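Here the complex is missing a single protein chain, while all its other protein chains stay put.
So, subunit A:
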Amino acid sequence: MPEPQGARPGGDHEAIASTGAGGAMDLATSEGITLEQGPEGPGGGGPAGRPRSLWSDAWRDLRRNPVFLVSGLIIVFLVIISIWPSLIASGNPLSCDLAKAQEGSRPGHPFGFNGQGCDVYTRTVYGARTSVVVGVLASLGVAVVGSVLGGLAGFFGGFWDAILSRLTDIFFGIPVVLGGLVLLSVVTSATVWPVIGFMVLLGWPQISRIARGSVITIKQNDFVQAARALGASNPRMMLRHVLPNAIAPVIVVATIALGTFIALEATLSYLGVGLKPPTVSWGIDISDASPYIRNAPHMLLWPAGALAVTVLAFIMLGDAVRDALDPKLR
């Protein structure tokens, strides 16, 4: 190694040179030559080929997985229609004609009309936005809150870890639907925020436990110890070494949970404590249609079918991502 001490401050240079082996200097010159011999040496992966990381491997696996392709297509379609519902539905979901209540399908109105005489097709298309927004935001919130709390608890351990673990036990004891009925029945806001907040409140312990376990596993690896031995700070160890290696299970569980959050939103709306009209939501439509299932089943089947396909798509996506990120299956 050529004069690595040269960069050190202070006047210890001569001192180290006297104890340092003379061989180091010879080595330096010989290295200089070898480096010059390989002009294209620095930069690029060399003859070794393109470097592959776990994420690029996972992406390669995913592109070949039909489950991922089908669920991905459905999700892309859902996202597009939730951003621009008017692309495929020209009507207004809130313009209803009571005279047409419960009528079946007819040209221009392929899914028929609901109990209020609104167009079921338009409402089903517009309902996607609510579901996607609730699902994505609740998942993001849960992933952030859960992985920060669980990750810190796992990394530092000790008293606060014990407190957090018992807290997650308490939250696991709360039945979701009962908790929703109790907490959301006192909320009067018609926006999606109380529902999302409730989902984050009850959903973070699951992610927190997974993040905590994952961080504890990674923390014990020698490469984290090596970074500590080099003098790395806690933030550096967490962000550079622990987080990239511990995040995969959190992503998988958050993706699968996204589907269940969409289903939970529909459940809460069905029970009357979730979203409230005039918000357009599949849960509200299912709730409104359920008394008439025998004489007008189309009012229930279309939003329910859309809900089922959406939930299934997200859960399948989560499964595919989990398979791709699990090196043991490769």
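Quick notes on this one:
Note that a contact is a pair of C-beta atoms (placed from the backbone, for glycine too) under 8 Å apart; a residue touches a chain by one contact, two chains touch by 3 or more; residues count from 1.
Criterion: contacts and distances are computed from a predicted model.
Going by its UniProt record, the hidden chain of the complex is named "Dipeptide ABC transporter ATP-binding protein" among "Electron transfer flavoprotein alpha subunit", "Dipeptide ABC transporter ATP-binding protein", "ATPase dynein-related AAA domain-containing protein" or "histidine kinase". Within the complete assembly, A:240 is the residue of A:63, A:106 or A:240 that touches the hidden chain. Contact with the chain that does not appear here is found for just one residue of A:73, A:94, A:162 or A:309, A:162. Residue A:225 is the one among A:86, A:225 or A:290 that touches the chain not shown. Along subunit A, the points of touch with the absent chain fall at residues 1-2, 4-5, 7-10, 12, 15-16, 18-21, 23-24, 27, 31, 34-35, 38, 41-42, 44-48, 51-54, 162-163, 166, 221-223, 225-232, 236, 240-241, 244-245.
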